[in-house]
Each structure stands twice: as structure tokens, then as C-alpha cells.
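For this view, one protein chain was removed and the others were kept in their places.
As written, the chain order gives the labels A, B, C, D and E, with residue 1 at the start of each chain.
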């Protein structure tokens, strides 16, 4: 499973890079929007990535969970902080959020720090 | 394919167990909520699992479909009953519900009874 | 509030009638699909309308909740049966399903039987 | 009803203007993204607004339907063109798309051209 | 508009109270789940309510936005903090999140502190 997940992280990045190459204008604009949304401010980038993870869980977007969990871990999020955001996602999403919350935890364990 | 799906059922369970171990409080609360929602009452547990399956189909939550179809089968749901709930999900979800309804049928065939 | 909801039921029907008049082909096809999905079979029409209500709650589709709750009531659903389907929707949808489940109950009380 | 919808169009615009004033950075970035996405290209702006309408219908976002239908009408979309996009939304969204498709038609009739 | 929103806050509360009275078991369980998810911990209750607001925006659940924005304000959230969470919701939800983000801001202004 661990190998599969690492390959999955890699496949996501390759796919996003291919889209960015084919559609530089819209992906460039989205990149700027994303930077603005996730920049350190009154709220830290770490908390913003955890919030994005909680939204991704509640939307059932698997690759988005993988992507934002990785970023949150790189910004120093502990596993216990992640779990508190997973709990909010479960409050707002029920059973499907349990399922994707479990994936978030799995991706957290496997992501490089 | 059959082997892959059995492995998938197993992976879902392992992932949920890992989340339950890491987040016993919120998963414990969710477990109680889930038991209350799916208990036999005026409506049978079987029909409730089939309803949860129909909701999972309409939300496009793959693992949730696998989970609730298994439970419905264990509670005695026939394939033809499942199909009637898939039809309601299609009425309420269009094309994406056709796609996940097809997965529900596949998971039903492969699930242990 | 009661008057507003009755007006809302009426507005939904008028809007759907206007769409059916303007787009008879696609709405005619959808009508046949809907009849097939909700017909009495192994599962009763009443249970199918309650299932459609639970899906509508989990999707947060207000007018759909109003429409299918009315149909379920006309087919003899009691309030306590409705509540058991609301509970499944809450299991599968968390907080937003609580909010739309509360609307389902309100629409049930106000709908004609 | 007509008056209510005109007031609704106005309320949407006021609300968006208030957000833009309070959050100029993120709304400015979103505005650029939106312009890039909806600019005339291989596909006309009119078709892009109709596509945005179809997505809004399939997401059940009422104000988004109102906003993009208005834009499509201003760009010359006929009612019959709109209806063909509503049909695709119904294929991809089932009953909830019927409900929001009916709203799209109502908003089209009431929007200024 | 201000009066309408205050009436809307009140209507939401009455509707939830009616559901709680009719379905004490499932709503009681959900209440415990919600308390567990939103309790002060490594992450503050305030940040958790803002996260719930961001999820509600990204789901397009109007009443949920109203409910969680009120709670966040009562817990001391400033308008500028709210806006940073709205920005994350826009990153994860595009146009529909702009529309519901604008509602979040409106509800914030009108909510009692």
C-alpha cells in the first residue's frame, strides 16, 4: 500500500504538470489565486492547508486530500492537529467524511515531512 | 477484478480501523450516531442500509457504496431489491449515479453474504 | 410561515410546469424515468419517495425535499417513518443534513395528505 | 414573483460588491481567473456562460444560476439554446437538475437582455 | 434585508428545535458528535467554527453558513479572520464559494456578537 500511495502522489503531480503545460493561462491564474488564499496572514498557512484538507474530505476529492495533507505536513502540522480538522469534516459530512478522513490519515503517515 | 475488490474491501476496513485508533473520541461518537440511524425500527435495518447505499451512490462515494452494499447484503437484501434503490438514486442523480450504481452492483456480487 | 410554504409548493409546481412546456422532450423523458424509478415493486412507492427525500436532504436540494416529502405523505408515510429516513440522511451527511432534515419535517407538517 | 426575482438579482450584486470591498485581494484574483475562463476563444463566451449555467444547475447553486443565465442572455443566448444546456445538466444531475433548470428558465425570462 | 436575516436566524433555530423534539435520539447523538468536533483542543473552538463555515460555504449550505458564522463571531472571530477562511473556501470551490462567501460576510455583519 505504501508504494501505491507514493506512486499516487507522483501521478497526481505529473498530471497537474501536464495540465499546467497545456493550459498555462488558466492554471497560472489558479496558482495565483491559490497562493493568495494560502499565504500566511492572520491565519497561518498551516491552518489554511488543514482547512483545505477538511474541505477536500467533505467534498470527497481524493487527490485533493493527498495534496493538501502533504502541504500541511510540510508546514509542520502534527497528526493530532490533522485529526481535529478531520473531526470538523465529519461533523459537516457524516459517513463519507469518515471514509475520506481515514484516507487523510493514511496520506499523512506516508507523506514526506 | 474480483481479487482487487476483495483487497479494496480489506483496505477500507484497515483504514477505518486506523482512524478509529487514532481518533477514538470522534469515531466513537460517529459509531453511536450510525448505530442509532441504522437500527431496526419502523423501517428495517436492511432498508436503511439500502437507503444509505442510494445516498452513497448519489454522492459518488465509492468506499461508502462498498461498505453499505456489503451491510445490506449481510442483512438479506436481494440483488433485485438493490436495483430498485439504484433506480431511485439514478432518478435523483443522473449519469454519475448510473456509474456508481454499476459499482454498487459489482460490489454486491463480490461481497460475502 | 405556513402560508409562505404553501406558496413555495405552488411556485415549485408552476416553475416545473413552465419548464415542461418549454422543454417537452427532455422533461417527458425525465418523467418516464421518474415513473420507472418510483413505481411500486419489491420496494413500495412510499419507501422510494422517502429514499428520494433522504437523497434530497443529503444533496441540500430544498425544492426536491419539499416535492418528495409531499409525495411520501400522499402515499401514506407517517411522520415517524420520515424521521427514520432523516436519521439515515444525517448519518450520511452530517450537519447540512440536520438542517435540510429539519426542513423536511416542516414540509411534512404543512403538506396536504 | 417578477419583482422578487429582480430584487434577488440586485441583492446578489450588492452582496458580491460587499465581499469584493472587504476582500479585494482574493476577489480580484478570482475576477481574473473568471475573465480568463470566460473569454471568447475557440469556444464563444456565450457558450461558456451557458456551460457555467449548466454546472451551476448541476451543483444546485441558485445565485450562480441567476448570475450566469443573465450573462448568457446578455451575450445573445436564446431561450432554446439555454434549454439544450439545461437538458445536458438534467442528464448529469437527475431530479435536482430539473428543479434548478426550471429556475434557470425563470431567471432567463426575467433577466434584462 | 437586515430584518429578513434576523428572521432567518430565528426560523433556522425554530426548525432545528422542532426536529430535536420530534427526533430526540438521532439529534441527541448528533449534538454529542458536534460538541466533540468543536471543543477547544489543540485547535481552538473559534478556528473550528471558521473551518465549519468554510466547509458550509464550499457545500453551498446557506443555513449552515448562517449557523457557524454566528458561532464563530460569538467565539471572538474578527471579520478579517473570517475573510481568510472564505478565501480558502474560494480556492477549493470557485464561483459558488464566492456566492456563499458573500453570504457569510453578510451573516457576520448581522449576527449578534
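Here is the rule we go by: a residue touches a chain if its C-beta (ideal position, glycine included) is under 8 Å from a C-beta of that chain, and two chains touch if they have at least 3 such contacts.
In this text, all values refer to a predicted model and were calculated from it rather than measured experimentally.
Visitor: Can you work out which residue in D:19, D:37 or D:102 touches the chain that's missing from view?
Guide: Final answer for the missing-chain contact: D:37.
Visitor: For review purposes, identify every residue of chain C that touches the missing chain, sorted by number.
Guide: 25-26, 29-30, 32-33, 36-37
Visitor: Spell out the interface residues on chain A facing the chain that's missing from view.
Guide: With respect to the unshown chain, the touching residues of chain A are 11-12, 15-16, 18-19, 22-23, 25-27, 30, 34, 52, 56, 59-61, 63-64, 67.
Visitor: Given the full complex, what residues of chain B touch the hidden partner chain?
Guide: 1, 60, 79, 83, 86-87, 90, 94-96, 98-103, 105-106
The criterion applied here is as follows: only the chains that are shown with their structure count from here on.
Visitor: With respect to inter-chain C-beta contacts, which pair, B-E or B-C, contains the greater number?
Guide: Comparing B-E with B-C, the pair joined by more C-beta contacts is B-C.
Visitor: Round to the nearest whole Å and give the separation of the Cα centres of chain A and chain B.
Guide: Whole-Å distance between the two chain centres: 25.
Visitor: Taking the mean of the C-alpha atoms as each chain's centre, how many Å separate chain B from chain D?
Guide: Here the centre of chain D sits 35 Å away from the centre of chain B.
Visitor: Mark out which residues of chain C touch at least two other chains, giving numbers and ranges.
Guide: 34, 52, 56, 59-60, 64, 87, 90-96
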